[in-house]
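Shown here: the complex without one of its protein chains, the others still in place.
Moving on, here comes chain A:
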Amino acid sequence: MGYTMKDASVSPSHLLGAEKGELQMLRRNGRLDRLFSGSTFFFAVTVLVLLGAIMVTLFISGWPAFSELGASFFTGTRWAANVNDFGILPAVYGTLVTSFIAILVAVPISFGIAIFLTELCPVFLRRPLGTMVELLAGVPSIIYGMWGMEVLAPFLQRHLPDVFPAGTGLTTAGLILAVMIIPFITAITRDVMVTVPPMLRESAYGLGCTTWEVVRNVVFPSVRAGMVGGVILGLGRALGETMAVTFVIGNNLFYKATVTGQGTSIAALIANQFPEADGLQRSALLALGFLLFVITFIVLAIARLMLRRMDRSKA
């Protein structure tokens, strides 16, 4: 003992009293270790290389659109493939608005579920309820899309015909997205909340804090990073969700500053048009895919930055 594997492989003569068989075993273990660390390093790098390769490929294939369309690609207010007029505004606007609505709806609900599950829920209900929420995360997105088209959209249309004349639209898509990301945010928030040491909680209760005060002043501050992580994961999913959104977003390719009306999102637009696209349209769609990459990256970076600032102001 006391010797690390590395020492053993470099100079086995230092291992006083080690027999030949033991030395052999140590050497073999050293090799295995190196092999293991080498392969894990390889896998980790592979992810990075793949990510880089995807970005580069998207950019190269999208380059004709960037160079041929120039500024109009970024400022155009409609996406009309048949006349080679590609403006990304409607899709970018729709992507951001639907994701924003989703986060707005999903975050309070998810945090509420998580607080209930960890602080208020009777013990016998904890497991079944938690499992249910996690099961929700396993529902394929096409099912959400079908539910949105067949149930949610007609429901909104029937009960709020003035706001949702056709049932579909950016808000409908945002609501579907909210349902889809609630299980992610809830599961992560609950998991980080149970990591708070019971001692901290009990001390606070002992001082006479109410449940809300414990959650607000003891639990939340110590797991803030984890909660933001959950929200970011949900946001990432909302930004790139395709199938469910395509069904309910209304697929209007003009930019309109509407929240409840029809629109489109980057992912929905690509899903709709890519199979039949060629030439400049294909290249424009790939460029749009690259932009989705960039937007997701920017949004996540902003979230991280906010988190860091929060930590700093607390310190």
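Methods note: a residue touches a chain if its C-beta (ideal position, glycine included) is under 8 Å from a C-beta of that chain, and two chains touch if they have at least 3 such contacts; residues count from 1.
The working rule: contacts and distances are computed from a predicted model.
Novice: There's a gap in the complex where one chain should be. From "3-isopropylmalate dehydratase small subunit", "ATP synthase subunit a", "3-oxoacyl-[acyl-carrier-protein] reductase" or "Phosphate-binding protein PstS", what does UniProt name that chain?
Specialist: "Phosphate-binding protein PstS"
Novice: Given the contact definition stated above, which residue among A:32, A:80, A:120 or A:160 touches the chain not shown here?
Specialist: A:80
Novice: Since one chain isn't shown, list which residues of chain A touch it in the complete complex.
Specialist: Chain A touches the chain not shown through residues 56-57, 60-61, 78-83, 85, 149-150, 153-154, 157, 165-168, 246-247, 250-254, 262, 264, 271-273, 275-278, 281.
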